[in-house]
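All remarks here apply to the structure that follows.
Note that this complex is displayed minus one protein chain, with the remaining chains in position.
Here is chain A:
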């Protein structure tokens, strides 16, 4: 180890790996994985979420699953929760528009209104 900078660089890189385990007020992307969701392609959506986060190297974002929220006709459903804000629920999500949701909502903090199921702020 030659310098503090070197140690910091290792830390930054490694922090991303273990951020899943830290309760640091991270944003959460929840994919509904009830029977209805899965049969409508929720699995592919989930995979796309992980791929996108991976490509962009986004850390401190939790990806979780939940059961059917009751809006079966809107499946696959993805909910994005940014700490301190109301959760936004997206309906009829496809692997393609998941990428846009991540870029616009998570990175630029602008919810994609056109696919929202709930609109109350």
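The rule we apply is simple: a contact is a pair of C-beta atoms (placed from the backbone, for glycine too) under 8 Å apart; a residue touches a chain by one contact, two chains touch by 3 or more; residues count from 1.
FYI, contacts and distances are computed from a predicted model.
Asker: Out of "Dihydroorotate dehydrogenase B (NAD(+)), electron transfer subunit", "ABC transporter permease", "NADH-quinone oxidoreductase subunit NuoF" or "Transketolase C-terminal domain-containing protein", which one is the UniProt protein name for the chain not included here?
Answerer: From the choices "Dihydroorotate dehydrogenase B (NAD(+)), electron transfer subunit", "ABC transporter permease", "NADH-quinone oxidoreductase subunit NuoF" or "Transketolase C-terminal domain-containing protein", the unshown chain carries the UniProt name "NADH-quinone oxidoreductase subunit NuoF".
Asker: Among A:46, A:80 or A:106, which residue is in contact with the omitted chain in the full complex?
Answerer: A:46
Asker: Can you list, in ascending order, the chain A residues touching the missing chain?
Answerer: Those residues of chain A that touch the unshown chain are 1-4, 7, 10-11, 13-18, 20-21, 23, 26, 28, 31, 33-34, 38, 46-47, 49-50, 53-54, 57-59, 62-67.
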